[in-house]
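Here the complex is missing a single protein chain, while all its other protein chains stay put.
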Amino acid sequence: MCASCRTLSYFGEMRVKVTVLFFAALREQLGRPREELDLPSNINTIGGLRDHLRARGGAWASAFAPNRAVRAAVNQDMAQPAAAIKAGDEVAFFPPVTGG
Amino acid sequence: MCASCRTLSYFGEMRVKVTVLFFAALREQLGRPREELDLPSNINTIGGLRDHLRARGGAWASAFAPNRAVRAAVNQDMAQPAAAIKAGDEVAFFPPVTGG
Amino acid sequence: MKVAVQREDFDLGAEVRAISKDSKVGAVASFVGLVRDVRMTLEHYPGMTENAIRGIVDQAASRWQVMDCTVIHRYGELQPNDQIVLVAVASAHRGDAFAACEFIMDYLKTQAPFWKKEHRAGGAAWVEAKAADDQAAGRWKS
Partner (left out) sequence: MKVAVQREDFDLGAEVRAISKDSKVGAVASFVGLVRDVRMTLEHYPGMTENAIRGIVDQAASRWQVMDCTVIHRYGELQPNDQIVLVAVASAHRGDAFAACEFIMDYLKTQAPFWKKEHRAGGAAWVEAKAADDQAAGRWKS
């Protein structure tokens, strides 16, 4: 974990900086390819981050609706919902892949 | 069956003319790539012809020994020992194939 | 082992020749995927893509006798009949070459971060993933 990624918020609460990337239909629907996030430290799994993003409502609520198939990667490795995320990680969300 | 392929021998016995081809190790062992045969009409299967050739003795006995794997074709189609042969047929004997 | 993720087209013949030079290679199985009727854009995840493909190739090489292997996957704008992906596997034996080649393709389809967007007369649409692809990849687990 990089020291600069872990910061204290105004309230003294521990925050975790991560980069979140979005691809394909998800990128278009959310109107952005990436975002730098400063997460409360209780959001420490892929599943937790997904819930956190869904709670923003609007396009976020539908993009991350429970019935939407969304895949994730942590630091460029495919990751399951239970996978841990920590400060400095590169997290990506995307639809099931369709290459080949 | 072509009329000219079926002939009567000196003794009035029915004879069946076939062309027999030999390939690869069998061709080398028997010292010939082909032979025109005038068979007694009771030799009318691949298995029967094989026994007939083995009975010549010498190289023929070892080339067609029961423990030698020999494959056959009739008119350029793979054939089993029970397959019929008739006048005018092209019969081939060869080792198991090794192409590809 | 060569892995390339590129916009440019590739040359199957040249790629297969390049992995066939060792005189112990007796078999090269290869696969080319092509764009069918519809113009498309292929998006990918730069950085992850090559790593994911290398991981798939390493798995194949641990399961079968693989002497050399080339995987090329294109991205960007592609026209009907364009080549999309090449997988070529050289081995001493044909069974290993075929199995490793098909395994790599099946895993590419479910594990490599590429997404196809088709441009039809009615508009553009992202291609939906197929359950059949998950099944194809899943059968190698047995």
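The chains carry the letters A, B and C, assigned in the order they are written, with residues numbered from 1 in each.
We adopt the following convention: a contact is a pair of C-beta atoms (placed from the backbone, for glycine too) under 8 Å apart; a residue touches a chain by one contact, two chains touch by 3 or more.
Keep in mind it's a predicted model, so treat the numbers as computed, not measured.
Q: If the full complex is used, which shown chains touch the chain that is missing here?
A: Contacts of the omitted chain with visible chains: B, C.
Q: Just name the one of C:Val5, C:Ile53 or C:Met105 that touches the chain not displayed here.
A: Only one listed residue reaches the unshown chain, and that is C:Met105.
Q: Touching residues of chain B against the unshown chain: what are they?
A: 21, 23-25, 27, 69, 73, 76-78, 92, 94-100
Q: By the contact criterion defined above, which parts of chain C meet the unshown chain? Give residue numbers in ascending order.
A: Within chain C, the residues touching the omitted chain are 11-14, 16, 20-21, 23-37, 80-81, 92, 94-95, 97-98, 101-102, 105, 136.
By definition in this document, only the chains that are shown with their structure count from here on.
Q: Can you name the chain that lies farthest from chain C, using the mean of each chain's Cα atoms as its centre?
A: Greatest centre separation from chain C goes to chain B.
Q: Which chain pair shows the largest tally of C-beta contacts?
A: Looking across every pairing, the one with the most contacts is A-C.
Q: Could you please state the distance in Å, as a whole number, between where the Cα atoms of chain A are centred and where those of chain B are centred?
A: 76
Q: What is the distance in Å between the mean C-alpha positions of chain B and chain C?
A: 50
Q: If you average the Cα atoms of chain A and of chain C to get two centres, how far apart are those centres in Å?
A: Measuring from centre to centre gives 28 Å for this pair.
Q: Touching at least two other chains at once: which residues of chain C meet that condition?
A: Within chain C, no residue touches at least two other chains.
Q: Could you tell me which residues belong to chain B and also touch two or more other chains?
A: Nothing qualifies.
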